[in-house]
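Each chain you see keeps its place in the complex, though not every chain is here.
The first chain written gets the first letter, and so on, giving A and B; residue counts start at 1 in each chain.
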Amino acid sequence: MPVVVQTIERADAAVIDGLAHAGVATVHEAQGRIGLLAHHMRPIYSGARIAGSAVTISAPPGDNWMVHVAIEQLKEGDILVLAPTSPCVDGYFGDLLATSAMARGCRGLVIDAGVRDVRDLTQMGFPVWSKAVFAQGTVKATLGSVNVPVVCAGAAIEPGDVIVADDDGVCVVKRADAAAVLKKAQEREAAEEGKRKRLAAGELGLDIYDMRGKLEQMGLKYV
Amino acid sequence: MPVVVQTIERADAAVIDGLAHAGVATVHEAQGRIGLLAHHMRPIYSGARIAGSAVTISAPPGDNWMVHVAIEQLKEGDILVLAPTSPCVDGYFGDLLATSAMARGCRGLVIDAGVRDVRDLTQMGFPVWSKAVFAQGTVKATLGSVNVPVVCAGAAIEPGDVIVADDDGVCVVKRADAAAVLKKAQEREAAEEGKRKRLAAGELGLDIYDMRGKLEQMGLKYV
């Protein structure tokens, strides 16, 4: 059953970069409020804002062997996505693996477990979104799989799906939907720009979005 | 039952600013060790230190409609305080709402739920203390109330109460007690200044606070 899928399809590079620019909140809204990973997935440092194609890892608790296997499958612009097969906070990944992943063009790691060497990773500019920072070492004793569908932090992710990650967390976009989602995200951004100006000028959302009638009709009382 | 209270009383502006300067820990001590919100309320960025009058929001889970309603009720120097009616980590609030709130003079948000666009909020200098950072979008379908008493993160808050927030968390001061609490806070600060110097010089708290006799009497053994 342990398997490494060597060929995966990826979304268009320009689309991926567009999604990174749009950011997690906008992309999540643009695709109908789906795709977020759980809010316990936090960045190890602020300010990173990336998107890339998911190279997925299904790994046993406390065993990071498959990370080595997955790194060989990385292409420029990919993001490693690790889902342990049961809850775990061990530090599967540190500066040596980051060095190796960066050498393969990897843009970051999304891991529903722990990470370590966060000072080094920060200095290297290798962003990680994780459930925990924990130095606990792992073994290399049991197989897992690479580039299989996983559920990571509550989100179903297929290899090649687009991962978008920033200070708000992590979102997955189905590979086939990436271009359409980007289009909607850009439309949303454009629409928001006008609203932002009106709001900054002191206009109220109640008026911009024409909410007063509906609120009254539903029974909201002003006293 | 959903209601918007349009007129609330606020504490004196100078008192509010004094409480901000004193900070959460000192204010909490000055009023008898009460008023703290739960420790899961963390700032989205370090260094903010504010106080203001609470404009409270009671909102259903996953529904931010009442935030728009509340923003109209804001006056210069207010702080939005949102308590969901059941536990929720959705992102009720982002950069557009912050833009609108800032335009009304709002100093920040305290929310026992999630917030998003934290990178933008940080750049705008709009501080938020929240239970979570989460991009999950919300709907506008069910009413709540504005400026009613709420329990937010374990603390009972009335509209117009003074909210103090800094890197240590969030504290509420009853409006009617604000001036008295400020006075005690300032006395405490003055008293601490002298102690700080003596401690910095190497004197021990055991001696400054005259604890040795009591410790011995209670049975503490030195071996």
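In this text, contacts are C-beta pairs under 8 Å (C-beta built on N, C-alpha and C of every residue); 3 or more make two chains touch, one makes a residue touch a chain.
Owing to the predicted nature of the structure, the values given are computational and were not obtained by experimental measurement.
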item	value
Identical protein chains across the whole complex (2 displayed)	6
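Following the convention adopted for this analysis, only the chains that are shown with their structure count from here on.
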item	value
Chain A and chain B: spacing of chain centres that average the CA atoms, whole Å	31
Interfacial residue positions of chain B with respect to chain A in the complex	2-6, 45, 65, 68-69, 71-72, 89, 91, 94-97, 99-100, 102-104, 114, 116-119, 122, 132-137, 140, 143
Chain B partner contacts - residues on chain A that touch it in the complex	23-25, 28-29, 33, 36, 39, 42, 46-47, 49, 166-169, 171, 192, 195-196, 199-202, 204-206, 209, 211, 215, 218-223
